[in-house]
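Note that one protein chain of the assembly has been removed; the remaining protein chains are unaltered in position.
Then we have chain A:
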């Protein structure tokens, strides 16, 4: 039967598989029963028949006929066959009319049809027989009727078959229910994904209080959706931010060029306009470059280039790089380095992060103050701490300053990408960034992340 809907097909497959398993199990059971029962029964009969043979072999020939009659008379179930035949095969006594021919292969006993003489209304019967030659040339036919055995086997088969029928229906039913339940669960996920594809990321799958494996899968899908939704929101926000951030300088650039075109009168005038324009464009390119670098940093591929970094040299280089600038601005830049173990990282990225922090401290700290860059070692983990004499980032803004384009103060230059870049670099290294609860200290903890509970800076 062709069913186009894969869910229906799955349902029938479940039911069918369960039913097939049940049938197979019944058949195996029946076969086992038949083999075991038949074998036992045959051994019991052969034992009885051999008993008869040896009894009559020991009985004097004159008494055999009398003994035989007596035995038959004692058989009230009429299931025994006993007969004596002479050497030519003529019946001397007993309840079997003719002597059956034993099969060629021989064997202890055989099954053959015989003609009973004492069973009313029956001219033929099937029995297990044995023919024993006796000392005086006569032969004894001993046999056992198989009617009962056959009846027992027939009953067994019947009961197994009858038992199978409700079993089959049960299996089909359970299979259908299980299949339909699975199909329903899959349907829920399918409907959700359809809605996600059409752009609705708010939907979530229901997760039971005590989830089974499917519930756990649903929980995982939900987590994935949370992350996806966050990323999409971030991307949308970034797009808006970039447009907004570029619009202001572009407007300024355009206005400047327009005014220059109108007002500049000589070469020097035009050169001044162009110089201002170039500076503006460099600022724009700087924003674009920083954004590209952020994207690049967030994609972890760069870790392949990590090598051991000597942080002492790195912090000293950063200080050396900023020393003249600090002096020009009347700021004292203090650099103290304790010996620390080397860390795996990218020296250019790490110095960029440190340089950004020093730059921020010099820009936002109080004029004429002190900026300190400290490299310390705490429990074997290097910490780079940059601090100025000011209050640092206000508490309320701390979660915001590492976002793109966030500027705590509008008076300073820059597009608000510095701390976002620092955070991205720190994240890429698996390090953590901490703000001191008091004051302006910002610390890069150059070690693997600890459990998320600890968000305070190390002492």
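Everything that follows uses one rule, which is that contacts are C-beta pairs under 8 Å (C-beta built on N, C-alpha and C of every residue); 3 or more make two chains touch, one makes a residue touch a chain; residues count from 1.
Note that contacts and distances are computed from a predicted model.
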### Name of the absent chain as recorded in UniProt (options "Sulfite reductase", "Cytochrome c-type biogenesis protein", "Succinate dehydrogenase hydrophobic membrane anchor subunit" or "DNA-binding response regulator")
"DNA-binding response regulator"
### Query
Given the contact definition stated above, which residue among A:95, A:356 or A:385 touches the chain not shown here?
A:356
### Task
Determine which one of A:348, A:399 or A:438 touches the chain that has been left out.
A:348
### Query
Looking at A:87, A:108, A:272 or A:285, which makes contact with the chain not pictured?
A:285
## Note on the structure
Full-complex touch with the removed chain, picking from A:46, A:125, A:280 or A:317, is A:317
### Residue ranges of chain A at the interface with the undisplayed chain
278-279, 282, 285-286, 288-289, 292-293, 296, 301-302, 304-305, 317, 320-322, 324-325, 328, 347-349, 351-352, 355-356, 359, 414, 418
